[in-house]
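For reference, the structure I am asking about is given below.
Omission of a single protein chain aside, the complex is shown with its protein chains in their original locations.
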């Protein structure tokens, strides 16, 4: 299994008048988590795009248990639980605060798109080869 | 059934380098849709908060079919399909572009929280009475 | 002089825990104001980019007098006070709330960049010709 952790501090501009981190900001946090998971493989998502693969989001689901507050230091734990066989990729994410409380969890399913054809494709070998080392 | 429509134009700052409206921006768009649905009832979400009810998000799900682009004029169709009996409220949303193509759809479940006790509660009568007129 | 007005309603996700519209959100509001000013000329900023001109921001200045609150309906008044002779364009913006109180004002200077050469250029004739009708 591929797992990574990254810490993100809640910015003032990310809070709302309820005093919570806005529910919509987690799409960015989860994306930062995914990016760091890929970096574990030895390349960045920037490299992936430069090599001709785009990964737009197909589905995003998040369940909120507790709010985060301004200046909280969150830990995003992102997992890829299986080697994707098809033209999609699903990351599971859990978000904890500095007291190790689970704040929310969810998943994001990405399409794998060949930028040249603009069509769905399987993960290229250079990506799969690195990924297999973790399974 | 309670339904409302609102138009939202995609801002430049809401696009990403893929050239799409960023997948995370729809949390804001869906929220604007919910707010307009409430306004149909004769009050704003601002009024709801001022009257002592807070509605933090419990779950958010969105499935993306097609991207939106900069300056697209989107139509957000938001529905409340049943009168909530408990301490939650679920809105279903669909997002169309100016060519009436479905771009994405999803739902948001809100908790109903009494600001005084900070505990879940049922919808107050002044809210329910307006809501019942649509069912 | 070229002037335009556009109304923008403050979204929940744009507030911060002070209860104000976040100071950083006005960059988006001012940009929406500029775009609507261009639309007055008969084309959108999207057209401008499609015709090979990019307008990245060189300078942005804003002075805040009063805060905006959630659900406020703001009016953005954007002006182009002179026909630009060189390779820059400066828009002046003022932001009012529904009580006609001035909330903030500022200016944004844009570079005019030819996308082919990636170099600064003057406004193309098709832009200037429309602009001159207002002066």
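Order of writing sets the chain letters: A, B and C. Residues in each chain are counted from 1.
As a convention for this text, a residue touches a chain if its C-beta (ideal position, glycine included) is under 8 Å from a C-beta of that chain, and two chains touch if they have at least 3 such contacts.
Just so it is clear, the model here is predicted, and its values are computed rather than measured.
Peer 1: Touching the left-out chain: which of B:30, B:70 or B:96?
Peer 2: For the chain that is not drawn, the touching residue is B:70.
Peer 1: I need the residue numbers on subunit C that touch the omitted chain, in ascending order.
Peer 2: 18, 20, 22-25, 27-28, 31, 54, 56-64, 67
Peer 1: Can you list where subunit B touches the absent chain?
Peer 2: For subunit B, the residues touching the absent chain are 12-13, 15-19, 22-25, 70.
Peer 1: Which residues does subunit A use to touch the chain missing from this display?
Peer 2: 9, 11-14, 27-28, 31-32, 35, 44-46, 70-71
To be clear about the criterion, only the chains that are shown with their structure count from here on.
Peer 1: Going by C-alpha centres, which chain is most central here?
Peer 2: Of all chains shown, the one whose C-alpha centroid lies nearest the global centroid is B.
Peer 1: Report the inter-centroid distance (CA atoms only) between subunit A and subunit B in whole Å.
Peer 2: So the centre of subunit A lies 24 Å away from the centre of subunit B.
Peer 1: Taking each chain's centre as the mean position of its Cα atoms, how many Å separate subunit B from subunit C?
Peer 2: 28
Peer 1: Give, as an integer number of Å, the spacing between the C-alpha centres of subunit C and subunit A.
Peer 2: 34
Peer 1: Do you know which subunit B residues sit against two or more other chains?
Peer 2: Within subunit B, residues 27-28, 31 contact more than one other chain.
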